[in-house]
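Pasting in a structure now, in structure tokens, and then I'll have a few things to ask.
Omission of a single protein chain aside, the complex is shown with its protein chains in their original locations.
Going by the order they are written in, the chains are A, B and C; count residues from 1 in each one.
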Amino acid sequence: MLNRVLLLCLALVWTVSVSVTAQDVAEGGIDTLSLPLPAPAQNVVAANHVYDDGEVIDVNWDKSPDDPENILGYIVYRAETDGAFDSIRTLLPGETFFSDDNVEDEIPYKYQIGVIGENGVSLSGESELAVATWELFNFGMWNTFLWMFVFCGSVIGFIISAKSGRKLYIRKIGGLEALEEAVGRATEMGRPILFIPGILDMDDVQTLAAITILGKVARVVADYDSKIRMPVSRSLVLTAARETIKESYTSAGRPDGYNEDMVQYVTDEQFGYVAAVNGIMVREKPATCLYLGAFFAESLILAETGNSIGAIQIAGTARPGQLPFFVAACDYTLIGEELFAASAYLSEDPKQLGSLKGQDVGKVIAMFGLLVGTAAMTLSVAWQVPATQWILDLMNNLFTTN
Amino acid sequence: MKTKEFIVTAIIIVVLLLCKFVLPKPIQFSPTISWIVTILLGLVFAFIFYLTIKGKPVERRIVFLLVGISLVVPFFMQFKLPLKISPEVQQVYDKLASLPPGSKVLASFDYDPPSAPELQPMAEAFVKYAFEHDIKIIMMGLWPQGPQQANQAVEAAFEENPALRDQVKYGVDYVNLGFQSGNEFVVLRMGESFKSMFPSDLNYTPYDSIPLLKNVSNFSNIDWSINFSAGKPGTVEWIQVAVDRYNLPMSAGNTAVQAPMVYPYLNAGQLLGLMGGMSGAAEFEKLTNLPGKATTFLLSQTFAHVVVILFIIIGNVAFLRSRKETK
Amino acid sequence: METFGIWLAALLTIGIISFLYKDNVLYKACESIFVGISAGYWFITYYWDNLYRKFYLGVTDMDNPHRFFLWIAFALGVMMLTRLIGKIGWLSRWPLAFIVGATAGLYMMTYFVSNAFVQVGATIKLPPDFGSVGSYISFGMIALGTFSGLVYFFFSKEHKGVFGGTAKLGIWFLMVTFGASFGYTVMSRMSLMLGRLDFLFGEWLGMIN
Partner (left out) sequence: MKREIPIAITFIVGTVFALAYFIPREPFSLFERQFGDWFGIIAAFAIWLGALNLMKISAMKIARKKPDFIYASLIILSFLVMIFFGFYEGYKGLFAEPQFSYRDAGTGFNWLYEYVYSALSATMFALLAFFVASASYRAFRARNLEATLLLIAAFFVMLGRVPVGDMLTTWMPIGYTMSDWANWIMSVPNTAGQRAIMIGIALGLVSTSLRIILGLERSYLGGE
């Protein structure tokens, strides 16, 4: 039943559009006698847009020779296999490309381009039929997938091998070695530890890294029975940080030592937050300040104020722009990747350390790519060694997105 | 102590009120006076240098005061400065100048008033140039205040060149889509369809009834894009999503803080040209031949840089000397 | 109202700048107003942009085939509020777990592609203006700097011998990078102050031409 109604509708549309098109052509035809039409567009090509959900057909054509002086624009016409052409879009002069995202998948369409002149429309030839097909997997990204697979595989592989008892060597990381000592000092002096997790929300991985480090720091704090102060600028961070500290106190066997007010929300606004943190620093004089997470302009204010109250400061961020100020004003700075390594390193859990080894595999891949790529490039450019060209092409294929 | 503070406050208020109501305006120094002021500033630095080397470093407040003075004084001076164009800015300009009339440009204003001193001059020069060369602009913002900054830039262009007011039509030559929250996810969805992210423009006109947007469904219909960015979300997010996934040709204007982080993308060709900070803005103003605020402030900027460098040098000379003595 | 606004803004501007002299009453007042106003600003922005525009308009839009999903987000948001009720506060871990998982999954890919994968590829690609000896040296130096920088971050080996030397070279490159960042930061900060001074001396006092 439905099919019949549809057919009927189609037939109706077809009749109407045929008559309309016929009129257009007829009018154009009459006008041609007196005034010339613009030259038509050429080489209309329609093709499936690859690696999508079967939603788009791309149409390309060559400009009309009269573009842009003597034309008013283009019209894109579309038809199904045996159907009539419908105008689906009007474009401005200068366009040579149209993405038709209003297609049903698995239905073939053909396209035609009309050039609008003062006196009517001149039509191009028809394109070949094109079908929008969907693909389940974006094979254009095979190399990304490959490297991701190798990298994640090696991270997981090292974690498993660490679990089975293999000893893994990780070099000392200065700032992290100092962390326990810094907490200890605060305990001795009877002053709190200030923990600033950056100013971004939980949807930034630096904040996630900061929160996982917080877990380890809070554990040491709970063991030493010292105090931690943590003003935050995001409500979600507030929630996560409270859970984290609570868990650390519980696992240290002192759930009664935990207090909700250790973490406090200030405001989402960057400098409102910094102003308040400055106040806390000056009033409560923490012995140790930890700035770990995503920092922006506030890094300088925080580090300077921390300096003026004589606190031990350890900073870590993956924002290169803020690193100079931390490097200049803090005792230790975790640069970029070291921030992400910190929580694994601090946990001394072999499984976690395994993931650091995995990171190193990633670096080896990158370094290998750099080394082979530059060597091949040098040979092929400087001495025109022909054999290196294919290595170069291979490297380019391996490290280029489409 | 209290009386001293009271006196300081009173003096500041009186001076400010005098400036507001009594002083003839605007103030401009003649070249001779400009030189004298500059030389006086130099002498103050020489004195600080002497004090620091003698082991009596000056107070923080003196440093603050000096910075303040060297930023303000050049406002009233009239030195002409030659300016060299850096290749990154040239690239932005070349890209813009190569666009044929009628091209559609997507401009994202991802900043707020605090960063406007650096980015607004770029935006104004860009908008003016585009209007004068019949380049169509589609404006939007990933920051809530971005679209207002865009409107200000348009207003500035009209004020500068009143003829444009009649020539340039909203909806035909430019459109302001407004702000949409969601950071890079906004960009991601624009990759599929602009309309799904911006059902209407800033004035609540439906997307489909705006003539300029008739043929714009997603990035594939955009000829070039420019992004004025002061942080996150900004240029990096645009590159990660719009450039890397949807191949949008893009240039950017950044605050100077952000600029160094963007250079690797520039070198990788993910970004076509970059204007960094106020000096980048001044260079762009020079290229487009539309001098504005950035050109005016270049002198203050120069003074400020020299002052910071002098402070570093003074601090380090004293430091090296004291180290030598302890050895 | 505009004149009043400009005077108020000027007063607040001076109030904040007065902190440079000393912490004082005016500064503390400005700071508190700032905290309150900004918290309110974000509260309202979240409300209208997210709860109203994204959620309410989303679920009432009958053309939106995915409006069902928004209810999931709404439910997760409500779970967030269970923190206010002590007993079932642990339910707030669900939305947290959702956000953390989604963030991890999403950024894992975008960062891997844009920041690692493409950057390696770009380093071994010829720059467009390639040809002169100078450009070759630049090309080589970028590759060398990136390589040695990566060696610095390597965790599995002590920084000793040739390896240590390369790591040292890497930290030199990093330091030059930080220097460049520092220089640009100075430029940026000065520009921002210029903006404020322009407001005070230009817009408010009218002294600048």
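Rule of thumb we're sticking to: contacts are C-beta pairs under 8 Å (C-beta built on N, C-alpha and C of every residue); 3 or more make two chains touch, one makes a residue touch a chain.
Bear in mind that the values here come from a model prediction, so they are computed numbers and not experimental data.
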Seminar exercise, completed: Of the chains on display, those the missing one touches are A, B, C
Seminar exercise, completed: Sole touch to the unshown chain from B:Leu41, B:Val216, B:Ala252 or B:Val308: residue B:Val308
Exercise. In terms of residues, what is the contact footprint of the unshown chain on chain B?
Worked result: 57, 60, 63-64, 66-68, 71, 81-84, 86-88, 112-115, 144-145, 148, 181-186, 188-189, 192, 204, 256, 259-261, 263-264, 266-267, 276-277, 279, 298, 301-302, 304-309, 311-312, 314-316, 319-320
Exercise. Mind pulling the chain C residues that touch the left-out chain?
Worked result: 1, 5-6, 8-10, 12-13, 16-17, 19-20, 28-44, 46-52, 54-55, 58, 66, 69-70, 72-74, 76-78, 80-81, 83-84, 90, 93-112, 114-116, 119-120, 123, 138, 141-150, 152-153, 170-187, 189-190, 192-193, 195-196, 199
For this session: Tell me where the left-out chain touches chain A, residue by residue.
Result: 51-53, 134-138, 141, 144-145, 148, 151-152, 155-156, 159, 201, 203, 205, 208-209, 211-212, 214-216, 234-236, 238-240, 242-244, 246-248, 250-251, 264-272, 274-275, 297, 300-301, 304, 307, 318, 320, 324-325, 327-329, 335-341, 343-344, 351-352, 355-356, 358-359, 362-363, 366
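FYI, only the chains that are shown with their structure count from here on.
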For this session: Could you work out which chain's C-alpha centre is the most distant one from the centre of chain C?
Result: B
Exercise. Taking contacts as defined above, which has more of them, A-B or B-C?
Worked result: B-C
Seminar exercise, completed: Rounded to the nearest Å, the gap between Cα centres of chain A and chain C is 14
Seminar exercise, completed: In whole angstrom, the CA-centroid distance of chain A from chain B equals 26
Seminar exercise, completed: Note: chain C sits from chain B at a C-alpha centroid distance in Å of 17
Problem set entry | Sequence positions of chain C contacting 2 or more other chains | 111, 113, 118, 121, 125, 177, 181, 184-185, 189
For this session: Two or more other chains in contact with one residue: find those residues in chain B.
Result: 244, 257, 260-261
Seminar exercise, completed: Residue positions on chain B within touch of chain C in the complex are 5, 8, 12, 16, 19-20, 23, 25-28, 61, 64, 67-68, 71-72, 75-76, 114-118, 144, 181-182, 184, 236, 239-241, 244, 255-257, 259-261, 264, 267-270, 276-279, 293, 297, 300-301, 304-305, 308
For this session: Could you please specify the touching residues of chain C with respect to chain A in the complex?
Result: 23, 31, 34-35, 38-39, 41-42, 80, 83, 92-93, 96, 99-100, 102-104, 107, 109, 111-113, 116-118, 120-121, 123-126, 130, 136, 139-140, 143, 146-147, 150-151, 153-159, 174, 177-179, 181-182, 184-185, 189
Exercise. Contact residues on chain C for chain B in the complex?
Worked result: 14, 20-22, 24, 45, 49-50, 53-54, 110-111, 113-114, 118-119, 121-122, 125, 127-128, 142, 177, 180-181, 184-195, 197-198, 201-202, 204-209
